[in-house]
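Questions regarding the structure given below will be posed in turn.
The complex appears here minus one protein chain, its other protein chains still in place.
A, B and C are the chain letters, set down in written order, and residue numbers restart from 1 in every chain.
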Amino acid sequence: MKAVRLHTYREPPAVEEVAEPEISRPFDVVVRVGGAGLCRTDLHVRDGWFAEVVPVDLPLTLGHETAGWVHAVGSAVEHVAVGDAVICHPNISCGACTACRAGQDMRCVQGLNFPGVTRDGGFAELVKTSSRAVLALDPRVEPADVAALADAGVSAYHAVRKAVPALEPGSRVVVIGAGGLGHIGIQCLSAMTPAEVIAVDTNPEALKLAEQCGAHHTAEADGRQVERVRELTGGAGAEVVLDFVGEDDTVRDAFGMLVPGGRYLVVGYGGTLTVPTLQLVLGELEIVGNAVGTADDLAALLRLAGAGQVTVRTALYPLEAFGDAISDLEQGRVRGRAVLAPTTGSGS
Amino acid sequence: MKAVRLHTYREPPAVEEVAEPEISRPFDVVVRVGGAGLCRTDLHVRDGWFAEVVPVDLPLTLGHETAGWVHAVGSAVEHVAVGDAVICHPNISCGACTACRAGQDMRCVQGLNFPGVTRDGGFAELVKTSSRAVLALDPRVEPADVAALADAGVSAYHAVRKAVPALEPGSRVVVIGAGGLGHIGIQCLSAMTPAEVIAVDTNPEALKLAEQCGAHHTAEADGRQVERVRELTGGAGAEVVLDFVGEDDTVRDAFGMLVPGGRYLVVGYGGTLTVPTLQLVLGELEIVGNAVGTADDLAALLRLAGAGQVTVRTALYPLEAFGDAISDLEQGRVRGRAVLAPTTGSGS
Amino acid sequence: MKAVRLHTYREPPAVEEVAEPEISRPFDVVVRVGGAGLCRTDLHVRDGWFAEVVPVDLPLTLGHETAGWVHAVGSAVEHVAVGDAVICHPNISCGACTACRAGQDMRCVQGLNFPGVTRDGGFAELVKTSSRAVLALDPRVEPADVAALADAGVSAYHAVRKAVPALEPGSRVVVIGAGGLGHIGIQCLSAMTPAEVIAVDTNPEALKLAEQCGAHHTAEADGRQVERVRELTGGAGAEVVLDFVGEDDTVRDAFGMLVPGGRYLVVGYGGTLTVPTLQLVLGELEIVGNAVGTADDLAALLRLAGAGQVTVRTALYPLEAFGDAISDLEQGRVRGRAVLAPTTGSGS
Partner (left out) sequence: MKAVRLHTYREPPAVEEVAEPEISRPFDVVVRVGGAGLCRTDLHVRDGWFAEVVPVDLPLTLGHETAGWVHAVGSAVEHVAVGDAVICHPNISCGACTACRAGQDMRCVQGLNFPGVTRDGGFAELVKTSSRAVLALDPRVEPADVAALADAGVSAYHAVRKAVPALEPGSRVVVIGAGGLGHIGIQCLSAMTPAEVIAVDTNPEALKLAEQCGAHHTAEADGRQVERVRELTGGAGAEVVLDFVGEDDTVRDAFGMLVPGGRYLVVGYGGTLTVPTLQLVLGELEIVGNAVGTADDLAALLRLAGAGQVTVRTALYPLEAFGDAISDLEQGRVRGRAVLAPTTGSGS
């Protein structure tokens, strides 16, 4: 089958022919890929950022955000059957450790086990994952249309869920980054909270998308974005800042935008957070890191999507056009989420 | 009356004679001081740290942690009467703004209004405060014995209360700094949670006090404290780190001591918090600043003290010995909390 | 001035001339009434239901849901001034007890202190209340338009706030009673949660109002309402039932409508709740009583109204038409809330 393979860090991956994955253990599930989302994490994997955190042998098939149809299952898989439309939670978890039993799939004692990051992923015709990482979709849903929920969506939802208790009537929430995650996060905020949403992005096109998704105000990140948020909040600041970028600049901005007692939810990564403890203490600020989300989050998000409260904006590319997709991403030309779809198509 | 007055930043305050405070508005309360605690914040005030945050005209009477007896009240003060033993919440709040109505006394729209920091404080025979800042004590309690609860105690309790939901059976909590706040925090943790407490301090005497307060383990901060916490937690780390120091060193240590999903509660201040967003995100860490506490916190803490679940270790000094007290504090010779008591004594 | 006075339990109150209330204590506030809402509680007061719970001497001016303009203030009232548009929280609280300091205005140690129930109320040209019971309105707001928020609104909001944590995406909430409280509750649910709202009422006109307020489905209470809710929820039941009626019938219905782990929020009263402990235990049901709400709730609700997320449907009556208003209420002819407005009008 075809797959997008990384052979050397910091060099372009290649589309090539590889062997199909096979069932070898009771919990294995092989999924025929309907669509697999592309994001900055793929760039970070390509560039070797995770090599130290979770060492992995190259070559590696990329793609950690996948939906499709069940192609084959192990003997212990009972909740889905061959042919079912499914979406894949990005982490393979054991189901037996304390974290898993409490619904904390990302804190499984076995650590990160991500197709596309630590083992072969979804930029391929077939991907092998595991029982607990496979959630059934409504059969009327086209997998490629929701693939972006598997990682971008669940990450945004997970952070929004932590924002909800801090967002009462009259509260303000700033969303930094109105891209793949942000445009879903804004829709979740509209559906789940009474808060006023202010979107911040460097790109005016992204801000237009933010407005279509329900943002009440937008602020172009042109150097005056902190002032602009202050103006829009009557000088007070926002109760919550959701940062889908996480670079040095956005971290600095976030502290300038928060009310005392405010909550800063960090989803994007790349920069360094720096703040005097005096500021942290006097302001009683809360800073919360967010790593993907749980299967429970993904199920809730699918219900939002099923009710029409969340819609993903996707840009589809055939698998072979991986190079174009990655260059559009790097040039900031993607609105919403880029999704790679193998041309072999529907999951028979 | 006598008072400890600061005339010039970064120079020693002096004990001198000043006019007694008088009632001028309906909510005013003048308290005859039974005891007033001394802490690093007094050093920071002396050294001008707060001058930028909350500008104030010198000279200023220091002392922000006070208990005593009601000496005079304004026309609208109904919940205490002259002669009542009382403890003073350190912040004067309006009672009418949204924050006050929700019980968030520290976020009063009028901002910080602290006797001893922004107006004349409790290192004096009398201190003027306001209705909402005065809580009645059990008449059998000696004010000097509980003065340290007014700021050190309530700050420790406030942070512990935020730790409680994260401390289930089998959890571990590290307390960095076993001094004025820390030794109260450890007792609150013992009374309120099933967690195992690990105390960390540079001073072996402080660690002895920590053990007497209920710490299960101690680790001297000799450079190997992170490793030691790792050993004591079977390599996993602690669910919560409570940092009563907040310097660069302790911030760095804290991140080395936390489990994934762990909560870092910062109470002390002075250093700078620096952490890559990748580490924050992958670890799903939470960082929470803590500023003093609410009147509700102080009332709860008084109930703990009344039930014998919390006892303050105090070192008493007469007002005139302010210089000795401050030099003992700076040399690390105080166990628990230093408290200044005017010699005129009991509040008749 | 004119006032609606109750002289004998279970007999009609009369509109008559009484002396104007005057300031006698530092916290007193006299409000010129712009509008005062009428509801079933007024019927219960008339019929002596509260006489045992909170004994009171007759005659009594009715009216516990009031908005208007400040007419006079005591010496300790600082947060509002004569002429300000205000809304009155229905309970007068002390501000100094543990409950008040934690923002729990309804649990004030001084007990219920309700104009219109335990002392002279708002069906009059002027009403005397107290500092903490008076919240400033945006000066552009007409008090009669928001009077119904003072009790109906805050009671509905308070219950909805307790529903929020149980209402995730895909959840269902049943609102029993789409009248004065219910039509506000439905709007709060729409603004604050992603849940699907099912309104139940005996009156088809009330169900139309429910739909205008955002209910996704309606069920006429014709004896088949439990079945209907089961059908609408795919047999599962609803995560939350909000009961604004609280009679024997609605209690019985509620238990038939809940999922395992469901939450039953009771706001209306009149009937008796009866359930076998086996059913309660096997279903892990939660039953929660709701009494009015806090000043914090009222402030939040005003922000929702200010943002246009909540609008009150009111039927205005002049004070003299009190008899008509009460008979419309008893005959089920009021949509939304009946509000009495003294003809002397705007608060100069």
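Convention: a residue touches a chain if its C-beta (ideal position, glycine included) is under 8 Å from a C-beta of that chain, and two chains touch if they have at least 3 such contacts.
These numbers come from a predicted model, not from an experiment.
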Quiz item: Among the options B:D138, B:E168 or B:E330, which residue touches the chain absent from this view?
Solution: B:E168
Quiz prompt | Candidates C:E78, C:E142, C:E211 or C:E286 - the one touching the absent chain | solution = C:E286
Quiz prompt | Touching residues on chain A - with respect to the absent chain | solution = 26-27, 75-76, 78-79, 94-98, 101-103, 105, 131-132, 294-296, 299
Quiz prompt | For chain C, residues in touch with the removed chain | solution = 49, 53, 104, 106-107, 246-247, 251, 260-261, 266-291
Self-check item: chain B residues touching the omitted chain (full complex)
Solution: 164-165, 168-170, 191-194, 196, 300-301, 303-304, 306-307, 309
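Operating definition for what follows: only the chains that are shown with their structure count from here on.
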Quiz item: Counting only C-beta pairs in contact, which pair of chains has the most of them?
Solution: A-B
Quiz item: Distance-wise, how many Å sit between the C-alpha centres of chain A and chain B, to the nearest whole number?
Solution: 41
Quiz prompt | Mean-CA-position distance for chain C and chain A (Å) | solution = 43
